[in-house]
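To keep things clear, I will list the structure first and then write my remarks on it.
Here the complex is missing one protein chain, while the rest keep their positions.
Let's look at chain A:
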Amino acid sequence: MNAITPPALVEALALRDALPEDRPLNLSRRGLLGASLGALVLGAALRAAPARAQAAAAAAKPGTRVPAFLEIRPDGAILLKSPFVEGGQGVSTAMAQIVGEELDADPARFTVECAPPGADYLVVNGMRITGGSYSVRSSYATMRQLGASARHMLLQAAATRLGVPPESLSTAPGRVVHAASGRTLDYGALATEAAALPVPEGVALRAEKDFRWIGKPVARLDVREKSTGKATYAIDMAVEGMLQAAVQHAPRLGGEPGAIANEAAVRAMPGVHSIHRLPGAVAVVADRWWRARRAAEALEVTWTAPAAEARNALPADFSSEGMRAALAAAPGPGNAAETEGDAAAALKGAARTVEATYDAPYLAHGQLEPPSALARWNADGTLDLWLPNQAPEMFQRVAAQLAGIAPEKVRIHSPMLGGFFGRHFLYDAANPFPQAIQLAKATGRPVKLIWSREEEFLRDALRPMGLARFRAGLGADGMPVALEAEAVGEGPIGRYFGTKPGAADPSVVEGIAGKPYAIPNRRVAQVPVKHPAVIGFWRSVGHSMNDFFYEAFLDEMAEAGGQDPYALRLRLLAGKPRHKALLEAVADLSGGWKRGPYEAADGTRRARGVAMASPFGSEVATIAEVSLKGGEVVVHDVWVAIDPGRIVNPAIIEAQVNSAVALGLSSALLEEVVYADGAPQARNFDGYPILPPDRMPRVHVRIVESGAPMGGIGEPGLPGVPPAVVNAVAALTGQRIRSLPLSKTRLGAA
């Protein structure tokens, strides 16, 4: 599995690990009262953690200590503590398939929960995150070996129990079999003895040709409980004696609560326990959440203007429109990310040139479960936290610093996530748990804090706005000979982990750099411009907009060169058999490439667009078919051919591609966070529409297993969708949309 390239996020985490200890720490060590609650930084969360992690890991390599992961109950039920958190991507089922395959246990017998913080679970390059579409591919070998070790221990225990040589034993799902005597022992009856045995090393793995569960459409483990309301999320948690809290944040980030005009009146409202001033917010604690929320919203707060030194304070005149202008005005040439040949010279010598500028807006995550955190201080000085998160150890570390206690005194509970899409990392001012810790301390009671949807829209960490300038040179034959691209802005990798001086932030250029096309002279660069707003990771990160920019501009190059966009891509991929095969696969899936416009059976006039993307270790080719209705785009069908190299569960892959298509389409058609006067204008889904059911296209998926190193699944289906749709719109209408979302533009037939 060495050939796997980690996503930029994981590389950045590793880089951060390697940094010297003398780099300034963004977090106060003064504990709860002195800690800056606003200063939560993903990168900082790992500071000083590696030494501890490595010391603990010295005792046992992460992912090897079987009892830390597996508990087999007397009835044969298997509890797996997974390194990863389930949030809809299917990783719990995948882990059960992988471990079960080697353990020889039916995945259906597994219960999977996210493991607490601990060195055993740092299986992602010595760290742990659920993100970067990296869970399965980074831990596949480790988790297989873990299952094989566990099976070996069960065989040893059975050999001792039966007084026979281990070689005389085999297994069938869930039990050890002694064929010679016909005796069998259920795993559940052997588990205690097996768990006490030393963990073996180098146990042989099952041959891939004998796989029963890996590679099969195994049913998801959580579907029934999610279909009957029994699944519990952080927002559903309750503990004895718990109070509930709601907050009202400063409308403009950086503001602090000043006078409260009606504090006494609000304190007298039903169920109200207490009112609290927090950094950047006021809170009401009550017996029930609705009472807390109504009281919190009733508070008449005078917000102070942000202090000059306030962290992340938004300027009073900050607007998304102004930000777009600032990105457009930022001069190149920027920091090169990819250079091949001599693009400048080739542009000068080109028969003709094409230029265009593209942009995409800030986006909200819009996961349907609003963020929450339940904090409970215990009599022994420990702290329990139930909260949505994609990185338990990082949250533990920051919580400990805020609480002023040692990390091992903070127990992090990671319930399943009601969607995440990058929302639940540590971001400045975007996580409720610091407030919950403080409120629980102040009240002496466990406190569950829920952010209303309106507060969530106010403090979500945004997919950055982005803008890219392109110049291409074409030869006399219409083929591209040169491409210059400048991606302007800032990405979450640069924001939270930094970049070396003069280097491009990979999360700004990915999807513009790293394309497979044979354009001989290229220069792709980042022009750095900081975002005043808090930015974060959003499903497929830079790819979420950059593949739109690039693939739409590639269609412009095709048009300028008098070429069909599909035929041009095939020519540019002549030396890339994996990509060429995938492009041909999606064309085949769609019934053969046809651009249109043409008349469909229902009389509508339609056209198709094509796009490719290389995100997160997988390759994807996408075709979309569109028509117009009332000036709006109707997307009828989306065909996706995805090559993740090797797979674990084709049914989950198909579901994830459907999901990524929906989110990609939602962003292309509808989504835009608009800031004006330092505040977001939409505070709920009425002002920030997301894809409704009646705009969901049919989705057709073909999985291509090329045998390449395993790639990601959760994110790769997204980036091809916006350009495929926009390219189809151009084919249908002649209108070339260079700024998303499409809802900004009234479209008319050509």
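Here is the rule we use: contacts are C-beta pairs under 8 Å (C-beta built on N, C-alpha and C of every residue); 3 or more make two chains touch, one makes a residue touch a chain; residues count from 1.
Throughout what follows, contacts and distances are computed from a predicted model.
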| item | value |
| --- | --- |
| Choices "ABC transporter permease", "Gluconokinase", "(2Fe-2S)-binding protein" or "RNA polymerase sigma24 factor" - which one is the UniProt name of the chain not shown | "(2Fe-2S)-binding protein" |
| Which of A:102, A:120 or A:222 contacts the chain that the document leaves out | A:222 |
| Residue of A:203, A:235, A:586 or A:613 in touch with the missing chain, whole complex considered | A:235 |
| Touching the absent chain when the full complex is considered, from A:662, A:679 or A:724 | A:662 |
| Per the touch definition above, residue among A:453, A:605, A:636 or A:736 touching the missing chain | A:453 |
| Absent-chain interface as seen on chain A, which is shown | 87-90, 219-220, 222-233, 235-236, 238, 244, 270, 288-291, 366-370, 416-421, 450, 452-454, 651, 655-656, 658-663, 666, 684-686, 690-694, 696, 698-699 |
